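Complex shown without one protein chain; remaining protein chains in place.
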């Protein structure tokens, strides 16, 4: 058994759960583990570019609607609980800052610098109509078979 | 370590999470893995018969109420996010169809055909007042000890 690999399926796009995922990923990477974050569904939102991207891809009306209503990047995520119509996450960020905790943006950067692999789920991207040009740089694109291969090599596999 | 077994505790009854569970289950089964889905709590709903079942079992008023308010089968599940008072899931199904993705019903059938084992948690059934006659065919009925035995033989164990 390879005790030096961890995988996280990041299904959630909730600020608090994404935080948890990146804290674990950074912690494991700091201990020398290989870490893979496989972002799928709502979790894909954190890897969307915040700026508007002119995409040549044809999207259905519903795909455009989903795309517009879902947050782009880490800045606009909501809390899974006590979201207070969107005020929960800014409040949580403020207490985090007060406590001297790393911001989510710093955690993502740190994960990247530590070599955490980010994989965007291609099936979810097809469904939601996301194209690679709408996503941040440095992602790999793959499906469930790829996730499973990674998980088979890991000793801790979480679904968040 | 047996790298050919996976278990999924399907706790959630949200359309999007159930989709994720069955995509992983089908993917693993297609790669030759043994896969067990242990459905508990809200996840049990997907294995309830859609048609009305005249059950001889005595249910408490609250159990009957929970039973009536919770979805039966895969057809009426809601989204965990952006459910839009029930419109979210139909919209999601439409974008899935447009993207050529398998429907949840097809994924369940495919999982079954590929030999994925479905276990319904008996403790949750007792609590919610579900009887075996209300459930679809082909389920096994067992408790947490059974889940743990399966998980001990698996190398990937997810809670969804």
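All chains are identified by letter, namely A and B, in their written order; residue positions are counted from 1 within each chain.
Operating definition for what follows: contacts are C-beta pairs under 8 Å (C-beta built on N, C-alpha and C of every residue); 3 or more make two chains touch, one makes a residue touch a chain.
What you are looking at is a predicted structure, and each value in this text was computed from that prediction instead of being measured.
Between the chain not shown and the residues A:47, A:66, A:118 or A:159, the one that touches is A:159. Across A:50, A:91 or A:145, the single residue that touches the chain missing here is A:91.
One chain is missing from the display, and on subunit B it is touched by residues 1, 9, 11, 13, 40-42, 60, 62-63, 65-66, 69-70, 123, 126-129, 143-145, 147-148, 151-152, 157-159.
Of the residues in subunit A, those that touch the hidden partner chain are 1, 3, 6, 16-17, 20, 23-24, 26-28, 30-31, 33, 80-82, 91-92, 94-96, 98-101, 155-160.
In this text, only the chains that are shown with their structure count from here on.
A straight line joining the Cα centres of subunit A and subunit B is 25 Å long.
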